[in-house]
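Would you mind keeping the following structure in view while I ask a few things?
Each chain you see keeps its place in the complex, though not every chain is here.
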Amino acid sequence: MKISDTIIENHGLKKEEYKNIQKILKRDPNILELGVFSAMWNEHCSYKSSRIHLKKLPTKGKQVIQGPGENAGVIDIGDDDAIVFKIESHNHPSYIEPYQGAATGVGGILRDVFTMGARPIALLNSIHFGSPTHPKTKSLLNGVVSGIGGYGNCIGIPTVAGETKFNSTYNENILVNAMAVGHAKKTKIFYSKAKGINKSVVYVGSKTGRDGIHGASMASAEFDENSEEKKPTVQVGDPFTEKLLLEACLELMKDESIISIQDMGAAGLTSSSVEMASKGSLGIELELDKVPCREENMTPYEMMLSESQERMLIILEDGKENHAKKIFKKWDLDFVVIGKTTNTNNLTLKYYNKIVGEIPINALASNAPVYDRKWIKKKIPQNKIDIKKLKKTNLKEALKKILSSPNHSNKSWVTDQYDQMVMCDTAQKSGSDAAIIRIHNKDKAIAVSVDSSANYCKSHPLTGGKQIVCENWRNLISVGAKPLAITNCLNFGNPENKEIMGEFAECIEGIKEACEFLEYPVVSGNVSFYNGTNKKNIYPTPVIGGVGLINKLEKPLNHNFKREKSIIILIGKTFGHLEQSCFLKENYSISEGSPPEVNLLNEKNNGKIVLKLINKNFVLSAHDVSSGGLITTLSEMTINSNLGVKIEKPRKLRNLFEYFFGEDQSRYVLEIDPKNIIQVEEILKNGNIYFEKIGFTQKNFFEIEDEMKMSINELFEINNEWYNSY
Amino acid sequence: MKFSVTVTLKKDVLDPQGKVVQNTLINLGMNDLKNIRQGKFFEIEIDEKDEPSAKNKIDQMCKKLLVNLIIEDYKINKVS
Amino acid sequence: MKSSVIVFPGSNCDRDIASALEKMQFKNRMVWHKETSLPKSDLIVIPGGFSYGDYLRSGAIAGKSLIVEEVVKAANSGCLLLGICNGFQILTETGLLKGTLLRNKNLKFINRNVHIKVLNNKTKFSSKYESNQILKMNIAHNEGNYFTSKEHLDELKKNNLIAFKYCDSAGDVTDQSNPNGSIENIAGIYNDKKNILGMMPHPERMVDKMISNTDGVNLFSSLLN
């Protein structure tokens, strides 16, 4: 077949990139080779626009066993235990077919984790939808939530935390990010780097079909009016087969049979084989006629580009083929030796003994194109909002608006559809700041949370980037965990646009600063560009997934008030920053101004001391103050506890709205037993922590002195109404 | 007027359920089984006397709700 | 007391039930579905999960597997048999328990803690509970909506074969406290001889205070008696 300009364009390759291919091969590629190049050189696999920025992220620390560059990051949690985790996006497929898109997103990230020898122990997700009034939102929400549940529930891994947000910026491009967390033995981690020549390359799992051909290129292309036509490429997930694959792989991993292993994710057989060879500086030869196929007459091109799910590539030690085969047969899975490692440094593709494609591995992997795209900085917006000029409201009405808004409503409509308890180690389900998962048969536990703040990032990406890392860190501290490391999923618009590229570069800069200061390294992640349609890009939406450690789990700490007459302490200074707040957005539809300032020094100090108080068992309940401000935080602490609170009027004369709805960072609300208050105050003073005693818990009523009084039932109703009537 | 609609997965779409059902039938001794495809079935009765117009309405129902056109094909048959 | 847990491809509560049984001092064995004979056991458990992906109908394909023939034989000769969640669905597919489990009324997967009431505390599975005791247990299923014929329902009632009913925290059996649409709020039933129990809630999830509560403990300790 002659490679025409249209063919090149359909493969998402630029003219210069094609010329480059001709130069590398010293000839024209055939269509199979072109397909392989396009799969490896697209944004999704090559990180061509992001690579130079990602390099800036801090990835080291004594807790880090494996940073970015493998299927998932690995951290040390003491003893023989390691935690393996990563987050990944499945945005475009989920918009086209929400159930299958979300389901296969979960399946894909699980494979990344168990490929490394870890048994998955928790799933998280961050999902962003368009405005609730947009005609597509409801069915997308339904489809995505049941798809996430459908996969996770079936395979039997608890989905324990996440976030569900609505904003019209996602009307034409929803976000579906899934994170998986696994537990492994430190001494039994598996990597994708191939070693040794003439080793068997084995294909295991499901058969290859025509699913998702060109999926990776699709994930890297902007949507347009015709995107509906790209539909047939959507893959269908089979969680049942994935469960078999998981058990079979873990069984084979018990001994020393595996040299290296890699899941077939985006760009399937192509990227998995190339990655393994590239990391081992080897060549790899595949006999494509041996690939197990689901459909008749599949071509080598289709086999190399198929994104059929639930498949893995394994390089075996000599002589282990029969042993391994037995295990996969036990689990009713395909097992075929389809190739071998070579010393040629080429990807060699054979079909019935004839070479049908040959490409230097380097050209596909380490030497794939890298772009330093133009980007521009964003200034901090200066518009200040004068609250006195706004239409009058009162605390109660304003609070009701927030608690009944889609973004702040109780999410049990979503989380009840996920099995959160399977595996019997979920010490704290979703609903609190972070979920707590106990390490099986041990006293220790991990805490996990995912967070994002698109509004802040849109307004000022640098501050926004810092803020999400801090919020994530705060969420882990609030359940008594020491934050250890993060993974990140960077959802952005079109990188060829210099403002978008600026948002990207600056968010990364913010993430970097916060991670460095908090000693909270990045161990894995994923970039999703081209989120948007035509000329409309989504708000920059980096999502941070954090993991923390609780050394000895005695009683899971959550944010529900525990007793009457406890003292309520607010940690951290309140300045009353209202721009970009939920208060202005929900009450006045104002979304201008700058995000709250992030002071990393305070963040770190406050967090450390709060953790100290928790570890000394002085804290009955804790909640960080974030979107919606102090009053929202307090009401969330009452809603599920059946205990109210009485808050004194702020002592210094301040604007009540600024005080109660301001979104200043680095703050926590703690519930303290009066008998411990002296010791607590001493620790806070010695730690140089700014704090205020703001009130105490009481029965039945949520009350602010002289200003408002509401029954907890009423609060509960308000908070639970939206999803049930949507 | 009464119609039946059968909805099946498109040809190239993975059908995990079909695979498992086929294997089970064979394990149960049904060796003659060559192929089994499965799908959904609807029997729809509508208040409309004119056949083309009735059929058109059924078609609308399929497109709007009953069928996931991304992964499924469908067929409409008149029953009575 | 010797127990066996049957493991199908797609079972996913097998490890959980095994942990619970071991914690309660059962001598437990895991039995892979391709095995053709059962170890000698006093109790057989079919755990929750999605055996064979729950394709076709939940439990349908597992109900036809080889090991299930052995389970049926054992149960018919009096061995105690407990089916939890998917296990309950499988037992109805084998015919060991009558009726069937339809899709939840709201057409959604439901995972949450619900209250159930012990209707009969005179069986090998329930003797350690009080009569009418209210338990809080976790449910997690798509198809837990129990349905059976009028005649069978009468039989269940007459012979005291309803094990648990969904109720509210005060013990009232109401429509609001019925999570999935089950006929008469039924959450679990016995066979005629009361040596087989099928239930949708997960007692194995309720044996550890750190994780939930311990309302499931007495089911296992009843069995040990």
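Observations on the structure shown:
Order as written gives the chain letters A, B and C; numbering starts at 1 within each chain.
Just so we're on the same page, a residue touches a chain if its C-beta (ideal position, glycine included) is under 8 Å from a C-beta of that chain, and two chains touch if they have at least 3 such contacts.
Values in this document were obtained by computation on a predicted structure and should not be read as measured data.
Each chain type appears once in the view; across the whole complex the copy numbers read A x1, B x2, C x1.
Here is the rule we go by: only the chains that are shown with their structure count from here on.
A separation of 36 Å divides the Cα centre of chain A from that of chain C. Along chain C, residues 52-53, 55 each make contact with two or more other chains. Among the residues of chain B, those touching two or more other chains are numbered 16, 20. Put simply, chain C touches chain A in their complex at residues 9-10, 12-13, 15-16, 19-20, 34, 48-50, 52-55, 108-112, 138, 140, 142, 202, 204-205, 208, 210-212.
Residues 146, 149-150, 153-156, 238-241, 243-244, 330-332, 412, 415-427, 438, 553, 555-556 of chain A are the ones touching chain C in the complex.
Against chain A, the residues of chain B that register as touching in their complex are 10-16, 20, 68-71.
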